[in-house]
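Left out: one protein chain. Kept in place: all the others.
The letters A, B and C name the chains in turn, as written, and every chain counts its residues from 1.
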Amino acid sequence: MAGSGKLISGKEVAQHNSRESCWIIVHGKVYDVTDFLDDHPGGSRIILKYAGKDATAEYDPIHPPDAIKTHLPPEKHLGDVDPGTVLKVEVEVTDQEKERLERIANRPPLSEILNLHDFEAIARVVMPEKAWAYYSSAADDEITNRENHAAYHRLWWRPRILRDVTNVEWSTTILGHPSKMPLYITATALGKLGHPDGELNLTKAAAKHGVIQMIPTLASCAFDELVDAAQPGQVQFLQLYVNKDRSITKKFVQHAEKRGIKALFITVDAPQLGRREKDMRQKFEAEDPAEVTGNNQEDKVDRSQGAARAISSFIDPGLDWKDIPWFQSITKMPLILKGVQCWEDTLQAYDMGLAGVVLSNHGGRQLDFSRSGIEILVEVVRELGARRGLKFPNDKFQLFVDGGVRRANDVLKAIALGATAVGVGRPFLYAFSSYGPEGVDHALQILHDEFEMNMRLLGARTLKEVVPEMVDASSLQSHIVAVPGDRLYDSNYESMQHARLREVKSKM
Amino acid sequence: MAGSGKLISGKEVAQHNSRESCWIIVHGKVYDVTDFLDDHPGGSRIILKYAGKDATAEYDPIHPPDAIKTHLPPEKHLGDVDPGTVLKVEVEVTDQEKERLERIANRPPLSEILNLHDFEAIARVVMPEKAWAYYSSAADDEITNRENHAAYHRLWWRPRILRDVTNVEWSTTILGHPSKMPLYITATALGKLGHPDGELNLTKAAAKHGVIQMIPTLASCAFDELVDAAQPGQVQFLQLYVNKDRSITKKFVQHAEKRGIKALFITVDAPQLGRREKDMRQKFEAEDPAEVTGNNQEDKVDRSQGAARAISSFIDPGLDWKDIPWFQSITKMPLILKGVQCWEDTLQAYDMGLAGVVLSNHGGRQLDFSRSGIEILVEVVRELGARRGLKFPNDKFQLFVDGGVRRANDVLKAIALGATAVGVGRPFLYAFSSYGPEGVDHALQILHDEFEMNMRLLGARTLKEVVPEMVDASSLQSHIVAVPGDRLYDSNYESMQHARLREVKSKM
Amino acid sequence: MAGSGKLISGKEVAQHNSRESCWIIVHGKVYDVTDFLDDHPGGSRIILKYAGKDATAEYDPIHPPDAIKTHLPPEKHLGDVDPGTVLKVEVEVTDQEKERLERIANRPPLSEILNLHDFEAIARVVMPEKAWAYYSSAADDEITNRENHAAYHRLWWRPRILRDVTNVEWSTTILGHPSKMPLYITATALGKLGHPDGELNLTKAAAKHGVIQMIPTLASCAFDELVDAAQPGQVQFLQLYVNKDRSITKKFVQHAEKRGIKALFITVDAPQLGRREKDMRQKFEAEDPAEVTGNNQEDKVDRSQGAARAISSFIDPGLDWKDIPWFQSITKMPLILKGVQCWEDTLQAYDMGLAGVVLSNHGGRQLDFSRSGIEILVEVVRELGARRGLKFPNDKFQLFVDGGVRRANDVLKAIALGATAVGVGRPFLYAFSSYGPEGVDHALQILHDEFEMNMRLLGARTLKEVVPEMVDASSLQSHIVAVPGDRLYDSNYESMQHARLREVKSKM
Partner (left out) sequence: MAGSGKLISGKEVAQHNSRESCWIIVHGKVYDVTDFLDDHPGGSRIILKYAGKDATAEYDPIHPPDAIKTHLPPEKHLGDVDPGTVLKVEVEVTDQEKERLERIANRPPLSEILNLHDFEAIARVVMPEKAWAYYSSAADDEITNRENHAAYHRLWWRPRILRDVTNVEWSTTILGHPSKMPLYITATALGKLGHPDGELNLTKAAAKHGVIQMIPTLASCAFDELVDAAQPGQVQFLQLYVNKDRSITKKFVQHAEKRGIKALFITVDAPQLGRREKDMRQKFEAEDPAEVTGNNQEDKVDRSQGAARAISSFIDPGLDWKDIPWFQSITKMPLILKGVQCWEDTLQAYDMGLAGVVLSNHGGRQLDFSRSGIEILVEVVRELGARRGLKFPNDKFQLFVDGGVRRANDVLKAIALGATAVGVGRPFLYAFSSYGPEGVDHALQILHDEFEMNMRLLGARTLKEVVPEMVDASSLQSHIVAVPGDRLYDSNYESMQHARLREVKSKM
């Protein structure tokens, strides 16, 4: 019925409003998404709500700009809609959403946000549940996710005194580029889930505070949009998921280099995306309950992972060490492997002439019971020291870690142990999800303040003075699980009690 | 009054409806159970409810087919009932049971079951309390029961990257027979407590997913029924409790071999059943409270263990290493000891020419403070390596572990450390108890999915690439109990608080 | 007014009914307790309630028979009361007490008591608060008290299989005397607080079950009463607090030896009683609130410890190694030091020819952060082995431990590590406090059952086969306190959730 050249009337679109035939309008284009319903990461229900209607307002904040074009075969691109004929969709605001909006209105002023934890606490209550689930979830039982943070708690300081710390300085050089702090904003996907400006929030704040942003392959904003938004001289890195079709990757990498990207971080820990069950459960909420009941006994394991798989289906599980020379042949950008998890692979990266590695488990989102980056750092420094005589931090071959960082105190432990810089991801997502661009700005300011204080209290004037001897890492590798509790004994034990106020006492 | 040749009238049976004289009908046969009342594992109350009546409907789901015949002396088998004369028993559905049925109706669809934990969560609320208590209970304070799971959390991965994991494969060979996964369904008793089809649920799903089922001696289904249900070529093993009367054991073993059973797992950790106090407590609920009150000050310790003892009273506590040659003389099936708990006994098993051992503590149901199979595995591999030059996994002498497994991630740790395969028990019970045969099917599918993902993320194409170097086991043997808390200090400590929403704040 | 020869009239006594002059009648004798009010362990309030009246009924259950005679100077013993003139005291039953009596009526039958924990759970709710506080309290923050139990959880079994355990035997010989179990009932004070028959309950049950009772110096029952109650051939030991006046001690010891006591356990860990703050707090409850208010700003630290100090004021803090030869000169009974806490003192005990030591911290009631007996046992066995070539268990020099034991499983760990036997105290107090003599009987029967089961499951036919190799004690000496939790991170972390029932879900 609909040709590709002439305008399609809103009335015609409106007739395709069912599971059997489902058309939607996005940015003035009409798409037939009937066959896509079951593959939609966000569930079919949300699409069916807009069947036959203009879905732009709903679509925009949560999709990469060209998602629909990319995921839908060309024959489903039906053409342009006749603008005057489209009925306006009245967005019904649920009670749940009203409560959320009220919570947004009641956010505390930014001045009351004292640390990165605070952003997370506010984001948790003001973000849409779906977005919160996507950002906060991790693999399997989320053991590694939490271990990432916990590992820093097994490292203790040995600060020095009586050094003139009137002037302290925590700037550094990352892959040859200046950074005002020994950290960078690492790549995280789908920024618009949390805020309409998505990753642009990060670009702006990075510029203001002199830190480097790593642009993600799966950004919600277009790559060029993020590069265009950079200030003159602002350094940006690129995180790369390697496509099964290497020509696409080649084109993307060379385009990035041309646009001035300074380093390429190739993700190597995601040949398949991990099971993020919180995210998967969230999805059921969005399903049409009628449908779900109907399919009650049918096995849907695969489908429940649709979202993550849809986004990531292009990623090549066949990526191999043999591909490294090819990367070296298509770009002059320094190459860094992101997601290395043992000294053996780090050594190989070094021997193949790469510029460094990120010791990372993908924020706990891939293999559960992977060790934390900070723990791996210690074995890497030891073994590459013993086998290749390297000292870290090292300009020629740089070590990065990410995962679990919440304070400058954490970052400095990694620096002391040999990292060049630390990647920080989720905290900045929470910052813009709760307060927009000012949130990221404030988050970076908090970190600057924390660095200043910590450097003084450590007795270190520059990062060079943050040395291994300052950290007691002897408990780092212990992965203790306490013996299961004796529930009968424990419930018999009557806890000790304080002296109490008289009145209180008489009431008890 | 009742002869063994002629039919007994329902009316006559109905007169024996008291503790003094109690007859019941099961599958058309009349039994005098008066003297058995106090020995009944499920308590006397439930029998007395059917005194003088047809108990078949109640009996069937929770007894091995010939239990009543076996446990009651022949003179108590009174003969056949006259079918037309039997009054139908109206089953009264209690409020508690109605609520349970409602919970069953409200089970989430299988598609929402994302992992093996989920089955347990649903089973817990939809199973009869008695069945749940029997399956979930363990010995004494259930420390070992929980330690079995906890031990896996002390093992951490060292995954490898940049290996082409487009195709990954997690099938293996167990005692010479192919298995699609490095696990088998281990033997567990009384399957009909959880589902009317009992162990048949496992036989079917095992066939579909290419895994091996170990048939238990104490199955609710008859042994031949389970063998008959197997698909052509489907491999089954047999778990054996050795009878004090060796001729019975010999007959059973040789029958099994004839029926095509491929290996014999002799249980060696149960010369006496452990105290499973949750199960014992459950039993009091089923007692007639009037009776219990009457016996208030009488010592009933022994009686409270009736159920387990009744089932297991035939098991021989005198089983000895000296019996092994006899087993070797009566069967050609490979012999495996199930329930070995130290390297010394493993070495002896090897030296006596057995085919392997299961390092196991019987799911924590026997001796509390036994160590987990996965912990024992490490010492066994080390010592048998040092003393006999063996390498594991080893085709000639295979090591298995069981207990505490919930994810493919756990299984792969055991494989990396030298196990040939891992036994999984309770999770499959919970799967069919909550969703019947589709539950087990779905559970195995989840495991397949998890194996695929984990193999990719480990960088292992086959199980041969899942090597000891991939696991950090340095914390495995620590059995830490934290110093008891300082309750006064802790209750004085005022916890830190996040920034909070204004409204929330004003309300507090 | 009151002469020592003639009868005192109840009327005259009744006039001394105030804090200024307070007389009471006990067992027909009149005492002037005016000056004793502030020293009374149970507080002054309870005495003032009986000022001028007959206090026998209240006095009897909670005092050693001759307590009042011993603690009150002779001139305060006013003489006999004229029986016919005494007014009967109507005991007012408080609501709180009524509730307690109702709880007693609702105790579960003994058959539902499955382990020693259960006695404690029932005792806690049916005992008078004061008695519970005295029995259950321990020193300072009660860290050692709980550590005593926790230490056993750091010991894990390495059981053996395929040994004929048809017949297992857990009897032993303690200091040359047979015991049906490798444990003894250790000395604990003030048994009548929990039950009117006090320690007699223990004497009877010990006879029935073939275990040895250690009679405490501070028994509620008279020493001779407990010896008289023994069956012919029943073995009893004596625990001794050494008096500042050695002649009293000499008389007591020699009397005990003459009465057939088989061994003397000299307490060496109580030169001063520990601060048992739960017990101290309990006392405030019993105070007259009016008085307390009046003394608001007055320092009463000493007085609050009155109870413990009053009982124990005769104990000699000057006891010294130099006294040992004197003990050896006054008795032929084997001498054992009770409360030794390191190998050095154990070695000295051995070198001085003593018969053994009890490695004990007095149930956690003395010095907090003392180590558990079971932990000390390991160092003692190691050092006395290295320095004197001793092997344990050792008939010539026996090691005992006590504290924290709740199951036969615990006891056998101590036996495996070298103890001859283990002392059990509080559990038996809880047993008779909740169920009288049948309680202790049942408790011992439970232990017998547990021993039988554990011996079989360990693969040990006799205690000689319970050897050190059966226990993994490598974690025993770790005293771990986890790093304080990150409250902000933890409260941000959203816990994982299971699949849930539909209905439940819709309600949340």
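Criterion: a residue touches a chain if its C-beta (ideal position, glycine included) is under 8 Å from a C-beta of that chain, and two chains touch if they have at least 3 such contacts.
Treat the numbers as computed from the prediction; the structure is a model and nothing was measured.
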From A:D141, A:D269, A:E379 or A:D402, residue that would touch the chain that is not displayed: A:D141
Contacting the left-out chain in the complete assembly, out of C:K49, C:K69 or C:R281: C:R281
Candidate in contact with the missing chain, chosen from C:E199, C:D368 or C:E450: C:D368
Touch list for chain A against the chain that is not drawn: 109-112, 114-115, 141-143, 145-147, 150-151, 153-166, 407, 409, 413, 438, 441-442, 445-446, 449-450, 452-454, 456-458, 472, 474-475, 478-482, 487-488, 491-492, 498-505
For chain C, the residues touching the chain missing from this view: 102-103, 106-108, 112-114, 117-118, 121-122, 125, 140-141, 143, 268-269, 271-272, 274-275, 277, 280-281, 284, 292-293, 295-304, 316-321, 323-324, 337, 339-342, 344-345, 366-371, 477-484, 486-489, 495-496, 498
Missing-partner contacts on chain B, residue numbers: 115, 117-118, 120-121, 124, 136, 141-142, 146, 149, 153-154, 277-278, 281, 406, 480, 482-483, 486, 488-489, 491-494, 496-497, 499
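Please note the rule applied: only the chains that are shown with their structure count from here on.
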Proportion of interface numbers common to chain B and chain C (over half same, under half different): different
Between chain A and chain C, centroid-to-centroid distance (C-alpha), Å: 59
Distance from the mean Cα position of chain C to that of chain B, given in whole angstrom: 42
Junction residues of chain A - those touching two or more other chains: 117-118, 121, 141, 277, 281, 480, 483, 486, 488-489, 496
